[in-house]
Every structure is written in C-alpha cells, then in structure tokens.
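A protein chain is absent from this complex, but the other protein chains hold their places.
Order of writing sets the labels: A, B and C. Residues in every chain begin at 1.
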Amino acid sequence: MALNISYFAWVRERMGTADEVVDLPVGITDLTALLSWLAARDARGALAFAEPQRIRAAIDGVMMGPGAPLAGAREVALFPPVTGG
Amino acid sequence: MALNISYFAWVRERMGTADEVVDLPVGITDLTALLSWLAARDARGALAFAEPQRIRAAIDGVMMGPGAPLAGAREVALFPPVTGG
Amino acid sequence: MIRVAMQAAAIDVGAELDLHDAGGHGASASFIGRVRGDDGLVELFLEHHPVMTEAGLGDLAHAAADRWQLAALTLIHRVGAMAPGDTIVLVLASSPHRSEALAACEFLIDRLKTDVMLWKRETFEDGRAAWVEARMGDEVRAERWG
Partner (left out) sequence: MIRVAMQAAAIDVGAELDLHDAGGHGASASFIGRVRGDDGLVELFLEHHPVMTEAGLGDLAHAAADRWQLAALTLIHRVGAMAPGDTIVLVLASSPHRSEALAACEFLIDRLKTDVMLWKRETFEDGRAAWVEARMGDEVRAERWG
C-alpha cells in the first residue's frame, strides 16, 4: 500500500525530508507499527523514532492515537507535541 | 467665609455656571448645610439641590460624605454620581 | 514607560501604538472603546473634573504597574463632544508575559469606568439630550478586583 508521510519540526530534520511516499509492507496496519517500521528501516528513522512516546500523529489532518488503523489513509503526518502559537 | 464652589454635569447646567465664589453665612459649617443653603438661596439652587441624596461632593479634590466640615476648604465641587469612562 | 492623558483632541490609535511600542517586546493587550450610535445618538459629551481625573488616571496607572510586571502602559481618555465611531478610551498594556498584559488591560478598563470622575451627556437625532445615570454593572465589575 502506498502512503504519503509528512514530517514536521525535529522529526523532519532527523528524517532529512518534509515528506515522502512509502510502499507499506503487509502487516503495517496501524500507527504504532508504522513508527516501528520507520525506526527499523534506516539510521534516520532510528534517530527520529527512537522514542515513539514523543511522537504525535495525524491521519488526513485529524489527530490520532497510536492504535489508529492506516487503512484508507491518504496522508500520515508525524511530529513532536506542538509548542503552540 | 469665602469659598470657591464648582459645579459639574446637570448640577452645572441647573446652576447656570461652572463655578462661583460665595460668602458663606455663619452656621454653614458642613456639606449638608451648604446644600440646604444653596437650595434656599434662589430658584436655580432649588432646582439643582432639591434632591441632595443625588449629589456627590469633593473638597479640594477629595470625595467627602455629607457631614464633612467646610473649615479650611478652598474648593468644594458638587456633582451627580459619576457615569464612568 | 507610563503615559496617561485626558484630552479633547481625537485619539490617534496608530500613533499611540507607535509611541507605546518604542523598544518594547513581548505581549501587548489593548482596549479601544468607541462611541456607539445606538438609538439615534448623534453626540456624546464627556465632562470631567480636571484635577480629579488627572489624579484618578495617574493612581490607576500606578496601581496596575505595582500589581503586574509591565514594560509599558498607555491610558488615554477623551473628553468633550464626540460623534459615533470616535474613540473615547484607549488602554495599552505591555509585558514580557501575556497573562500580565491581558489582566492589566482588563483591570484598567474596568476601573476606568468607575474610578475616573466623568459625566456623560447623550444627544439624540430627535434633539433630546440627557445626562447618563450611573450604572450598577460597572461598579460590580470594578469590585471584582478588590
């Protein structure tokens, strides 16, 4: 499954890109699994997602918890807790 | 005793002047007596001070109650309750 | 910097903002009160006791400066004859911290309504003119600040 992922703030800096399109392996069906997969994929992912409890996520513009399913998602945004206006 | 009196808002309009210097008769020693004397003095005073409970007063720039003595006063200001900024 | 004025001239909000801001950073809260043209009002006339209003505004500004950490404070009140839309009062409060600026601004506008010696006369398009009676609501709001 193809999925657009966008990164913000220090997650973006550590990933070295603001967005990418990934081809998700079978079995990566929720946000927790996505973070584990990105952390295992390469050194940048390991750096960005070493502490998944520090990551927040939105699916198609809506904030979601770690167990949220990826089925039907067009865009997943991954970022640190917001620091406000 | 000579006393400067200043009037504000509808008290000023009813008195027909913003200020005057009066020569106080002996026995007019506090604010209550002053209002009674002004009310009895002429038609304008009667109109302005018919309801003394609607009048507020300051002596030399300081708000004072009805019983405040006039001894030593340079200026008495007479006016309705303030209507704010 | 504390700036306090009672003036018959129109209040220039832009110019006051520039004066107030000089060198200041952080948070600025402001309040602008304008004459409302309700019920066919054509003129609002504000009378004051110059000595007492000047003292009142100054006391108010210093009370706010004692209570909150303020970098700058502006308090301008207009007197005399005004038309609907004219600015009657401008409060600007700046602080390194937004909660201090907001609280000081609200305190000042609430207190202005009761502490300053002003009387209002309203003139309507039918020629009727009347002095405004004191409102209990303002006294209640001001008392909240203790």
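In the analysis below, a contact is a pair of C-beta atoms (placed from the backbone, for glycine too) under 8 Å apart; a residue touches a chain by one contact, two chains touch by 3 or more.
Here the structure is a predicted model, which is why all the values come from computation and not from measurement.
With respect to the full assembly, the chain omitted from this view is in touch with A, C. Only one residue from C:Leu19, C:Ile32 or C:Val132 touches the chain missing from this view: C:Ile32. Taking the whole complex into account, chain C touches the unshown chain at residues 13-14, 17, 24-38, 84-85, 96, 98-99, 101-102, 105-106, 109, 141. Hidden from this view is one chain, which touches chain A at 6, 8-10, 12, 58, 61, 77, 79-85.
Just so it is clear, only the chains that are shown with their structure count from here on.
The geometric centre of chain B is 28 Å away from that of chain C, both derived from CA atoms. Centroids of chain A and chain B (each the mean of its C-alpha atoms) stand 77 Å apart.
Touching of two or more other chains is recorded for no residue of chain B. Chain contacts: chain C has no residue touching two or more partner chains.
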